[in-house]
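Working notes, beginning with the structure itself.
Only one protein chain is missing from this complex, and each of the others stays in its spot.
And now, subunit A:
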Amino acid sequence: MTLPATTDTPIAAIPLKPRTTATVTALRPASRRIAFAAIAANLARTILPPLVVLAVLLAVWQVVFSQPGSSLPPPSQVWTESYDLIVDPFFVYGSQDIGLGLRVFTSLQRVAVGFGLAALVGVALGALVGQSIWMMRGLDPLFQILRTVPPLAWLPISLAAFMDSGPSAIFVIFITAIWPVIINTAVGVRNIPEDYRNVARVLRLNQLEFFTRIMVPAAAPYIFSGLRIGVGLSWLAIVAAEMLTGGVGIGFFIWDAWNSSRLTDIIVALVYIGVVGFVLDRLVALLGTIVTRGTARN
């Protein structure tokens, strides 16, 4: 909490007048120019390389797939054929004809339920497994095997079990995302220093107090790395899950576009899925750093 404040102090301490006035600018021109230059350099370092790579890739793609009879559309064709989808994420032309932003939103709701359940159950199960060495020995091999089963492979089983597409889809997301949460939580709980346990025992904390006051905060860095992997996996499962449900999700959109041979639409949808997955990952990571602030090292 004190860190941001220290970086602000030199700026906050000096100006006697608003910084927009000419006097202030004249007083500290050097430092302002340096600050701008530093920010610009920083931006250039992080943003320029990927932009260059992207441009090169697009160019190569354009050249390679521009020959007549090529199997995939070039970027220019994606732009012209899927123009609607690219420029407006939120259009509504009919119940099945809506922008990709709205579709992503539908899918996100599904993932929120599936992943939310996976997080809750995963942390609880992980805590249980981490607390008992015998649970660990018995269940860990099972988890290690189950976690490698791909989302699609769960489809038939979950349909047979739930006999309804809605819950089946949620289950596919849930079962894909839960393993890393369980495993990481268990490892985190097992690594709780003996001293913390002794503190809890001297204070006679009960099970619930121990879980909330000691176990979860102590294992939080591990839990969050599990959640981060889990959210990525549940987003990976979205296409598989939405094959079941149909409707307006982004996953079903890809399946549907494939069936009606709209390749350019699929490409746009892939970009959407990639970007949203990236944002989800960063969101969970950010949440993790906020929650575990000060916990990681001591």
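Definition applied: a residue touches a chain if its C-beta (ideal position, glycine included) is under 8 Å from a C-beta of that chain, and two chains touch if they have at least 3 such contacts; residues count from 1.
Definition applied: contacts and distances are computed from a predicted model.
One subunit of the complex is not drawn; among "Cbb3-type cytochrome c oxidase subunit III", "Dihydropteroate synthase", "Amino acid/amide ABC transporter membrane protein 2 (HAAT family)" or "Nitrate/nitrite transport system ATP-binding protein", its UniProt record names it "Nitrate/nitrite transport system ATP-binding protein". Considering the whole complex, the residue from A:A35, A:L142, A:A161 or A:V199 that touches the absent chain is A:V199.
Of the candidate positions A:I86, A:V104, A:A169 or A:A220, contact with the hidden chain is made by A:A220. Interface residues of subunit A facing the missing partner chain: 2, 193, 195-196, 198-199, 201-205, 209, 213-214, 217-218, 220, 292, 294-295, 297-298.
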